[in-house]
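Can you keep this structure in mind? I'll have questions shortly.
Subset of chains shown; positions unchanged.
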Amino acid sequence: MKATRTVKRILDNYEGDNPGVKGNLCRMLMEGRLRGTGKMVILPVDQGFEHGPARSFAANPEAYDPHYHYQMAIDAGLNAYAAPLGMLEAGADTFAGQIPTILKANSANSLMSDTAGKNQAVTASVDDALRLGCAAIGFTIYPGSDMAIDMFEEISALREEAAAKGIPTVIWSYPRGEAVSKDGETAIDIAAYAAQIAALLGAHIIKIKLSTDHLELGEAKKVYEAQGIDVASQTARVRHCMQAAFNGRRIVVFSGGAKKGENSVYDDARAIRDGGGNGSIIGRNTFQRPRDEALAMLGKLVDIYKGAD
Amino acid sequence: MKATRTVKRILDNYEGDNPGVKGNLCRMLMEGRLRGTGKMVILPVDQGFEHGPARSFAANPEAYDPHYHYQMAIDAGLNAYAAPLGMLEAGADTFAGQIPTILKANSANSLMSDTAGKNQAVTASVDDALRLGCAAIGFTIYPGSDMAIDMFEEISALREEAAAKGIPTVIWSYPRGEAVSKDGETAIDIAAYAAQIAALLGAHIIKIKLSTDHLELGEAKKVYEAQGIDVASQTARVRHCMQAAFNGRRIVVFSGGAKKGENSVYDDARAIRDGGGNGSIIGRNTFQRPRDEALAMLGKLVDIYKGAD
């Protein structure tokens, strides 16, 4: 499919990458209702691993079925669907070629004691991604955790192998652990830092959380104040995070976090759009609603990214 | 052997898998007295590793002999027999081709201090399974243990290799360790979570324990209560665990735990059957009884799964 000028400009930023990686990025950018706009809405369904099945799916029991999410991503005209190995395999044949998939290659769970540290298990490989026809692999890092160095090294090795085989890498960069406070996890200086680390690790797509105007690190706070960096509005904070992502040379999508009111979801999307972000990665806010409501909400979200709202 | 419609429907759920994996699943589903019903009774004998020989076999000394268990599984018309490497090797030639075997690829033991953490040793390989003609490999994970990440990564790698060579994976998903209380090990929220993790790791067959109506995790408890999830009866709890296993897209067998009264065993089986579970994996309750009693009990169990009781 002929790529738009906007998409080509984005691909040009991935200048160190081979045509296979760019082709898969193009596949995601040219898919669904946002194709060609440079904006993305991605459906991630890894909460079953992280929070357990009932917390994830009981509100909308159809969502226990892996096929439900594939169909949702297709019917809503999204750009991609992300999930762990088992979840993807359970629908990979039925939906082969119909929606770009992102194989989430590591996963957290809620059944770990504090002493175990903040970490995730690597549960899939690049060969799994090829076999399942995935358009990318996904990987979470926890900047701020004492396990962060292990996680950085794991994704560095996986990314190298994946990129050589034409598979881009999406990094979920989620600050948490011994070195950040609870407020710090969503502080703007930390969010920007998380985007920067992901970019430096070679992420092709960066996923971070929307942030607050809190400033966590003392040394950083001084600079933000001295330089008068605008972090007052969500739009300004998104803009600042895009700077941290190589001045916009990397695609950044923002996550919605816990289920919340619809208007709040739309306000977030407008801030992402106006701040120059590339889109949303929105899981629980999708699949914990009844299917019709979810489709309506995703439809409106897409409209916002198209600038129509 | 011509597969029944029921078995074909089950195999269709394994859509990401190659014909080798499906063929071995079919072999187990089409074996024994329950062939074609979609139900399974599996005999596992790994207690010698976990509890020592006397605790496992002294009550019925014939059971010290590995041939005893092969013969039991065959004579009782079971679907498969699972054991560690040495146990399988000691009868593999005599019983070659006569009963599908599951090579238990990791094993716990009782000779570890608390500080060693909850973990198991990997004691067999996929090539061992091929050489011994096994229909599957088996692997235990301990969600809740601080060693869980290691265990998840071990089984992910083994499973990838096994599936590529046509060998399915059975995951024993047994919550224990630092993050779960004693009651929590059999709590319904934890059991469902254990099933979900195994499914996400790519298990072809999931083995979990029957659960109680206890709810272990605070966040989960809120959801179970808010959504009114029925966990009052064992049947309801089995049904909920099947939801957690990709809405029934994965085979789940339930374990009987410590030796108990016969009636209790039968009640469990009825609950599994009525809740839509696929069957029982029943070790100590089998081999710690005299052979005739064990055969009678297994016979009745099979009858229950056939709906005849």
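As written, the chain order gives the labels A and B, with residue 1 at the start of each chain.
Keep in mind that, in the parts below, a contact is a pair of C-beta atoms (placed from the backbone, for glycine too) under 8 Å apart; a residue touches a chain by one contact, two chains touch by 3 or more.
Bear in mind that the values here come from a model prediction, so they are computed numbers and not experimental data.
A.B. asks: For validation: placed chains = 2, all identical. Expected total copies in the complex?
C.D. replies: 5
By our rule, only the chains that are shown with their structure count from here on.
A.B. asks: Enter the angle, 0 to 180° in steps of 5, of the rotation superposing CA atoms of subunit A on those of subunit B.
C.D. replies: Copies differ by a rotation of 70 degrees.
A.B. asks: Using the average of all C-alpha atoms in each chain as its centre, how far is it in Å between subunit A and subunit B?
C.D. replies: 35
A.B. asks: Residue numbers of subunit B touching subunit A in their complex, please.
C.D. replies: For subunit B paired with subunit A, touching residues are 13, 15-17, 143-144, 146, 148-149, 152-153, 156-157, 160, 175, 177-180, 189-190, 192-193, 195-197, 199-203, 217, 219-220, 223-224, 227, 229, 240, 243-244, 246-247, 249-250.
A.B. asks: Can you tell me which positions in subunit A touch subunit B when the two form their complex?
C.D. replies: 48-49, 51-55, 57-59, 61, 64-66, 84-94, 107, 109-113, 115-116, 119-125, 127-128, 132
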